[in-house]
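Dumping the structure here so I can ask a few things about it.
Below is a slice of the complex: some chains, not all, each in place.
When the chains are written out, they are named A, B and C in that same order, and each has its own residue count from 1.
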Amino acid sequence: MSLINTQVQPFKTEAFHNGKFVEVSDVSMKGKWSVVIFMPAAFTFNCPTEVEDAADNYAEFQKAGAEVYIVTTDTHFSHKVWHETSPAVGKAKFPLVGDPTHQLTRAFDVHIDAEGLALRGTFVINPEGVIKTVEVHSNEIARDVKETLRKLKAAQFTAANPGQVCPAKWQEGAQTITPSLDLVGKI
Amino acid sequence: MSLINTQVQPFKTEAFHNGKFVEVSDVSMKGKWSVVIFMPAAFTFNCPTEVEDAADNYAEFQKAGAEVYIVTTDTHFSHKVWHETSPAVGKAKFPLVGDPTHQLTRAFDVHIDAEGLALRGTFVINPEGVIKTVEVHSNEIARDVKETLRKLKAAQFTAANPGQVCPAKWQEGAQTITPSLDLVGKI
Amino acid sequence: MSLINTQVQPFKTEAFHNGKFVEVSDVSMKGKWSVVIFMPAAFTFNCPTEVEDAADNYAEFQKAGAEVYIVTTDTHFSHKVWHETSPAVGKAKFPLVGDPTHQLTRAFDVHIDAEGLALRGTFVINPEGVIKTVEVHSNEIARDVKETLRKLKAAQFTAANPGQVCPAKWQEGAQTITPSLDLVGKI
């Protein structure tokens, strides 16, 4: 069954966030929009560029009232060192979440058994903890965080306007469609 | 288990394509890149705008040597009528694939049991029939086909250049990274 | 076990009826006689002639206090378009019921697994929701709605006159038989 429109499974783990070790859980995610971004491993090649891309757009996510979570199967200890040693990762002001027990990679179906690492998966989750978009790449293919931002805003808009749907390539402010019997078969 | 890097399951079904009914199968997909785009149902609201978006970018996909497949759980009969009656869908020059047996929506994990319809799922598949990217939205949130194009090109580039990876928000022609021991912990 | 004299299984789905989308369910069928007519698919060949045949006799069914339901595995969206585009189907004043989840084709045992479509099945159901007659054809063989009307009236007559049975080829108004010991072995 697809994860779309299902509830995030209960979890509890440690993250490095703004110079501290903090606990992150399904409960702490509730009440605001979340963007969960899985990466294969700390200290590797693509991952810092993706963290940096997220960091560069973090102000936008914050303006949209959303928190960003970077997750790898490393420990929070490794994340602290990664933050200290990588110029790119050092820009991150959002939680770097450790998943050494593999509970998160399994719950979001991005675990690679043969490597013990995550696929590149991105998830937009609403304040009730319900997954609204899923995007997963084979690890050699990086993501574009602008598209994640677009998805987030479309998800927020349709949540706020239940009677409307966003058409293809909708951007914030663009026109939407209000489904009605008359439109059936006419578009 | 994630569908990423797994083989497309065997299937056989009917499509409406350029004024004819044709058979589409896992075998007929082999040998070139494929972009499979699921939509909830013919004659509805968002779907024509997404078909149109794909049609407007079809030349780009073709230039990249990729075929586009639109899939719904309707019959190929409905797709013919949809193509005839919808100005937006009428632009489509790629196969409109019928999946009344639900074999494709189930194989790609985008089936909604309570409705018998598909989620908005997009898949980039390589010429060996291996799934390289997955993107699924709750149905009220439309996609942007430009991002699909970007994923396709990144997948093609890394397939052609095994020793390199694309960094975040990579676009065709941009710089890539060649992983090496020296880079570990340095980016 | 035969479906004869069993209760219609619970279901709920959407139909196109007199310019509106309406919900149809086992509950909404209760309280009057129902004639349920399955067809393979919208937009196909025989089906419109059968819908038209039913439409031409609809006044008779209404006089008998029965509702007619056309069912295919298409969506109600497709049914709206079919009604608009087919001159034959456009005559229909009874509900065109969508069954994209296949719950009805499976409950009435007319599902074709290999195609996801229905067999040509007709069912007369009494106001308590009990199936009184079953008729199913291989799809290349169409039905005659006059015979369905005859079955309906015989079912209504015997329901109203518990002590009597209708002899072969009985038509409304013809003589019936009242079973008694004396008749055993004498007819």
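The rule is short, and it goes like this: contacts are C-beta pairs under 8 Å (C-beta built on N, C-alpha and C of every residue); 3 or more make two chains touch, one makes a residue touch a chain.
Keep in mind the model is a prediction, meaning the values are calculated, not measured.
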| item | value |
| --- | --- |
| Oligomeric copy total, full assembly; chains in place: 3 | 10 |
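We adopt the following convention: only the chains that are shown with their structure count from here on.
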| item | value |
| --- | --- |
| Turning angle required so that subunit A lies on subunit B, C-alpha fit (0 to 180°, nearest 5) | 180 |
| Same or different contact residues where subunit C meets its copy subunit B, judged by the half mark | same |
| Separation of mean Cα positions, subunit C and subunit A [Å, integer] | 51 |
| Inter-chain centre distance, subunit A versus subunit B - centres from mean C-alpha coordinates, in Å | 22 |
| Where subunit B and subunit C are represented by their mean Cα positions, the distance between them in whole Å | 40 |
| Numbers and ranges of subunit A residues touching at least 2 other chains | 184-185 |
| Residue ranges of subunit A touching subunit B (in the complex, touch as defined) | 1-5, 43-46, 48-50, 52-53, 82, 85-88, 109-111, 113, 119, 121, 132-147, 150-151, 154-155, 158, 165-170, 177, 179, 183-187 |
| Subunit C-touching residues of subunit A, taken from the complex the two chains share | 181, 184-185 |
| Residue numbers on subunit C that touch subunit A, as the complex places them | 19-21, 77, 80-81, 84 |
